[in-house]
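As you look at this complex, bear in mind that one protein chain is not there, while each of the others sits in place.
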Amino acid sequence: MSRSLVRPLLVALALLGLPLASSLLAQEGVRIGLTYTAGTRPGLYVLPMRGAHADSIRAILVRDLDFGDRISVIAPDSGTPPTGPLNYALYGRLGAAAVLQVVQQVNGAVSITLHEVGASRVLQEKTYPITADPDTPAWRMAIHRISDDIEEWVTGVRGIAATRIMFNRGGTLWMVDSDGANVQRVPGVGSGLHPAWHPNGRIIAHTEFADDGSHVVVRDLAEGTARRVSFALGANFTPTFSPDGKTLVFSSGVDGTDLWAVRLEGGEGPVRVTVGRGSENASPSYSPDGRRIAFVSGRLGRPEIYITDSDGANPQWLTTTGFGDQSYRSDPSWAPDGRHVAFQTQIEGRFQIAIINLRDRSVKQLTIEGANEQPSWAPDARHLVFTSNRSGSRQLWVLDSESGRMRQLTHGVLARMGAWSPRLVVP
Amino acid sequence: MIGRRFFRLGLAPVVILTTGACFATRSDVRILQEDLQVVRAERVAADSALLRAIDAVTADLTRVSAALADLADTARASSATMMRLRGDVRSDLQSIGQQLIMIQELTGQSQRRIQELRAEMEARAAELAVPITGDTSRPTAAASPGPAQLYQMGQDQLRRGSVSSARAAYLQLLTQHPTSDLAPQALYGVAETWADEGNGVAADSVYALVVQRYPRSEQAPNALYKRASSFRSIGQTEQAMSIYRQIVEQYPRSDAALLAQEFLRGRP
Partner (left out) sequence: MNARLPMLAALAATVLVVSACPAPTPPPPPEPVVNQDSIDAAARARAEQERLAAEAEARRRAEAEAEARRRAEAEAAARRAAEALAAARAAFAQAIYYDYDKSDLKPEARATLDAKLPLLRANANVRIRIAGHTDERGSDAYNIALGQRRAAAAKRYLVDQGIAADRIDVVSFGEDRPAAMGSDESAWSRNRRAEFEIIVGGETLRLP
């Protein structure tokens, strides 16, 4: 790996003779993602930058683009920004398809220039007025949105940096930014499990334990208001919003539980979605068109994944793999592009994350190490957050379903039930 | 005896009154006194006999009531046993019911699985039928997919959102294998593809066709339920309710009937 880098670096030294080159040499190996097949991910050279919070901004951008798993980031971590026109040929030889120039203005605004190496031209230029105070969560989120723009310009697919993951820790709900920073409690929540995001990213739903059973609560994060939407005593849990945001579906029941749909803006009363006849039916997850719902059911004795029309008609067992094959499969999450359903399946007594391709019902197991549960798709339909005990305690991890790359998202006190937000347009 | 004495007793005052003291002799008085004594003694005897009888009856009553209490205890005990037995039987019945439902489900799922296997077999057969040598005289007929394969193709395409290829697969099944037992499901699938595309009118007419052509199929109550849902979504509640009632009456054991009942609840 290092040998392959040395030659272009020497060329760079000869051509530039700049301190930048020596810093590059010192930083050989900063190019991230070399372990993956070359050619599949465009290289992006991130130039050194100046400004009051240059280091923070650049660190956030580089990390976001790396975590996106679609770009090979080449980022020497010091040096001076080059002046004058860019030597595109040099960056091409360094393996970069694009070069990113970032400048922080005196008023705090951030200007981005994206160069396309192959065409030797400026691809995009944009200045982001950032009003939030530096290093606050809102400021970080603003930088994350810049990352997502850059990823979209380079790859054609929008990134997922400006998202959060809500999870259960110590009986209540917490949130963490997609890069693992900014861990904070969700205000106003007492007991909180099974968090779910409204498609607008401002409203959430979750399960709440009380002395008289469990309830489903819908909470407006911006206004700080909350209301119980479960309509009967008993077990009420695992809420999920329909893609149009108008309906909440959750599991409810006293002796056996079924899925029920509640219109959030009023109108008709709760509508039954499953006919469990006394069995367990839970963990609904909508298809992106809102016409179907994947869920777990114990109607055959062991929990398995089913798909039903969202009006309750035509439920079908999804995870058939063979006669007499009754595993323990649960916690389905329908990918936002509609192509896969992720779930947990018991293999040799431990849960592992798997995805089933809806085109041909082929199943791909994504984890091996430790016990891995509770998958939730990122809005890019490529990354998943899940709970794993591989580090010794249950923590949230992020997995790239295409490359298999994983990273630990949370540390410290036990964390579980991660729910990945939609792309957030609010701080 | 008693009658005469009573008569005499009753007579005595009359005699005394009528004859007057002047006519009454000493012996008369004595006789009367004796009579009175006899009467008194007899009354005492009668009274004590009565008392004894009452005592006896009371004793009998006590015995009877004790026996009744025993009986009540026994009855209570046996009713408790009955209750327990009934409870046990009920929970046994419940678990049998659960098992029955499970068996029904398993049968349904096995049928689906058999379909899938049939689809696979058809696919393999088609592969094998592809001529290995240079003989390409009848390749299309040999490679033509079977009904199960077509149905599976339709289902998979539908689930991943490829509506038109799903519809093509279902229609191919219906035209090439019109008598297949998958035909009702394929027709239902065609309706689904229209519904997924947002063409409610087309979907509704095909759902109606499912009920008309295959009224005894598993898909008939589902198709009716779909029709009711679309009526409800455009505000034609009465029409929807009448279909819900139809489902409950004609297909009382279907899942669709249970779903329909939720909408009929609280309505005439």
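The first chain written gets the first letter, and so on, giving A and B; residue counts start at 1 in each chain.
Note that in this section a contact is a pair of C-beta atoms (placed from the backbone, for glycine too) under 8 Å apart; a residue touches a chain by one contact, two chains touch by 3 or more.
Note that this is a predicted model, so its numbers are computed, not measured.
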Missing-chain contact, candidates A:Ser214, A:Ser310, A:Ser388 or A:Ser421, resolves to A:Ser214
Contact with the hidden chain, among B:Arg30, B:Arg52, B:Arg84 or B:Arg213, goes to B:Arg84
Only one of A:Arg302, A:Lys364 or A:His411 touches the unshown chain, namely A:Arg302
Missing-chain contact, candidates A:Trp139, A:Trp153, A:Phe237 or A:Tyr306, resolves to A:Phe237
Note that chain A touches the chain not displayed via residues 171, 193-194, 207, 209, 211-214, 233-235, 237-238, 251, 253-257, 280-283, 296, 298, 302-303, 328, 330-331, 344, 351, 373-374, 416-417
In the full complex, chain B touches the hidden chain through residues 80, 83-84, 86-88, 90-91, 94-95
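Throughout what follows, only the chains that are shown with their structure count from here on.
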Whole-angstrom distance, CA centroid of chain A to CA centroid of chain B, is 49
Listed in rising order, chain A residues that touch chain B in their complex are 271-272, 275, 277-279, 287, 289, 291-292, 299-301, 307, 309, 311-317, 320, 323, 338-339, 358-361
The chain B residues in contact with chain A across the complex are 98, 101-102, 105-106, 109-110, 112-113, 116, 155-157, 159-161, 188, 195-196, 222, 225-226, 229, 255-256, 258-259, 262-263
